[in-house]
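Report on the following structure.
FYI, not all chains are in this one, though none of them got moved.
Chain naming follows the written order as A, B and C, and within any one chain the residues start at number 1.
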Amino acid sequence: EEMQKVKLAQNLSPISGVTIIAKNKNFFEKAGLDVQVVNFTSGKQALEATLGGGTDIATTAEAPVTAAAMAKQPIAFIARMEYSDLKTLASVSSGIRTLSDIKGKRIGMTVGTGGEVYTMALLERAGLTKKDVSIVSLRPQDMAAGISANGIDMMNTWEPYISTAKKALGTQVRQLETKGVYAETFNIVTTQTYLKSNRELMTKFVKAMIDAEKWMKDNPEEAITIVAKTVGMNRDDLAPIWSEYNFKVVLDDMTVSVLKAHAAWRLESGNAPTGAVMPDFSKVIFPDLLKGVAADRVTIKSY
Amino acid sequence: MKSRARMWEMIARWSSLPLLVLIWEIVVRNGMVNPILFPPPTVVAAAFLDYASSGMLMTDLGWSVSRVVIGYLAGAILAILIGLLTGGNRFAAAFFSPVFQMLRPIPPIAFVPIVIVWFGLSELGKWFLVFWGVFFTVWLSVHLGVQRVNDTLIRAARCLGASKRMMLFEVMLPGALPYIFMGLRTAISVSFYTLVAAELAGAFAGIAYRLEVTQQNMQIGHMIAGLIVLGLISTVADKLFGMFSNKVIHWNT
Amino acid sequence: MPFAAKGHIVIDNMRVEFESGNTKTIAVDGVSLDVQPGEFVSIIGPSGCGKSTVLNVIAGFTQASSGKVEVDGKQVHEPGIERGVVFQQYSLFPWMSVRKNVEFGLKTQGMPASKRTTVARTFLGLAGLLAFENHFPDQLSGGMKQRVGIVRALVTSPQILLMDEPFGALDAQTRVVMQEILTNMWQRQRISVLFITHDIEEAIFLSDRVYVMTARPGRIKAELKIPLPRPRTAAMSASPEFLEIRQQLQNLIREESIKAMGTEIATGGMEGLSIQIGPNGPQGKM
């Protein structure tokens, strides 16, 4: 049988673990797919490449999804494949021990990403507003340098940047307890037109992802090795944080609530295309495909 | 005869940009590209108005222009001084050139983290990144320009007993001016290239910062509006340089 | 002491080669000459024989391939302010006004600005260029540029003046004025002058001695003392001595020029030339 060709725009990072494994352990191949992986350094670029027709499927976080949905782009959200909590590191010299100490401090985060929504949530939890702190936008990879140079007092971002920063700064930083405040999701997204004319192919794709996910659960050590090698990390750097990545191909209420929270932040903060309104995510999420493969993985109760 | 030629020149001058805009509008309207990723001029114009009327444009401009101007001036002045030195003295050239040639191609965006480590998140770091691109561009032009100063003039100056200082500032510098001005004009665009890196390093306003943010938000109209502002600033700067250089370099080689 | 002890040029058995790619041009070979302190010496010779090359070596612009080149007992390596040069081609700084060009050599010697201006203006006045002091070199005629170049070299009062066809672009009368300025400077300050010209009468009129060079590769073909008394007057140019020296020099030069230009000279250059040149060639021909 002829293999079906498909182009996947993938953000090359451990968060794309499921697709990395599916490709490397030949789950795509076994499903009859010839997947050409195109790597990007951000999910935003991966989604843009897909919208522009350069690739067929993208791995991307919620931020580009809400931006595209608000810009009325005909995207089809197929499944979430990973989430991980955003985290906070504070420099010891800043004197921050808990959330209640952050008033007046300088906070590093990346504008427009889930990191900003997370920061707002943290502030809310501490009973503060944006005006009570000063916010500095930095790329995740620049934040450790920012703390080291005493340009910021704390950094809000995702893995692996938290662990690399810890490694670089050692006892100069401490991590705050912020579990469950906000999780960054990583998802599989395509365009509605592509989905319509390639339902069978997409079904195979999702199936292969589920197979990969199961294999990862059963062979964590080998999975770590493969992912570390693919993204160019040291295995020793990835292993300790591996458990922070929650790989599961699902569509659940958390998926919807993260999208909504992010969209709400967009509207509130004005980081939205002109004239945008809260998108109807039931028109963005296409659960039938996943339902057809594994009905138990679709548990959305409401949009 | 002459006034007719001048009329045609005027027409040529004022027709190319509108023509570009027209083609752009037609291409997008005909559905040849996704209008969200590459919106038509009308959408960009609306975004531009929005950008300008919200006051953000002025803020962004203020920050970016100050960063570019400070980094540019520092880079250009130091580059001229060191370029005169390396262009005119072969020991200085032998000493500095290898280092400069190694550092010259390093894209500022690649060492944003290192700049943060060194300079923190202050404006200083941002100036430094602009400085970086401008310095090497202008240095090369001064260095090469000095080496192409007319031999007879250098000989004349030596016979007239010119000191090192007079040689550098009254012979080499003016002699290399045509090249230096070319370097300065090229450095205008380089300074905008480096602004992108500079405003990644902990900025909260600025044209390149806004580019990044609006790109994240898929407000491509706003993004293009920002690019147009860059284009306008650079056009004006280049025009000024052109006028100034025509005035200063009144001779023909 | 009326004679400066300085300004002594000695060249001995000098050879200058130019390499360009794989060919080597011998410009001058086995040249020996000298200029005594305070002496006025001219070099004449056919076009391309190496006059400028000799001057450039003394000025320190070109290095001799072999032989001795000494000024006041020291081997010449580089240019120096004690040797003023008037260049064959224009060499004014195009970014400086005429006056600033003239002032340049005074500024290097630390003369205060107001004094510089006075000196420059005085000399420009002598050369008939005062009205152009604020012009730039681009705005001058060929002869005016040449005069500015001469003035610029004169104002610094060097011990040695090296002049490469300095009056080539001047009309007869302007030339006489410039010659007078030069002669006056030379007599007052007893500087040594090495003067290149292709005007035989000028060489006789100005010089104590004249060297004649051979065609390329240039050698010294002859050396003539000019026994005419000083100050020299226009009337002398009709004297039998003058005419005899002139004839002698003309003959020396003619021989060399003919060597330099090759055999075509005899034919007037055009006989046997049956080439159709340009669009008018065929019609134009008889």
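The definition used in the following text is that a contact is a pair of C-beta atoms (placed from the backbone, for glycine too) under 8 Å apart; a residue touches a chain by one contact, two chains touch by 3 or more.
Worth saying up front: this structure is predicted, and the values here are computed from it rather than measured.
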item: Composition of the entire complex, counting every copy that the file contains; value: A x1, B x2, C x2
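Here, only the chains that are shown with their structure count from here on.
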item: Of all other chains, the one whose Cα centre sits farthest from subunit C; value: A
item: Chain occupying the middle, per Cα centroid; value: B
item: Inter-centroid spacing, subunit C versus subunit B (mean Cα positions, whole Å); value: 48
item: For subunit A paired with subunit C, centre-to-centre distance based on mean C-alpha positions, whole Å; value: 82
item: Residue numbers on subunit B that touch subunit A, as the complex places them; value: 33-34, 36-37, 46-47, 50, 112-114, 116-122, 200-204, 209, 212-213, 215-219, 221
item: Subunit B partner contacts - residues on subunit C that touch it in the complex; value: 59-61, 78-81, 83-85, 87, 89, 91-96, 104-105, 107-109, 136-138, 152-153, 156
item: Residues of subunit B touching subunit C in the complex; value: 152-153, 155-163, 166, 170-171, 174-175, 177, 249-253
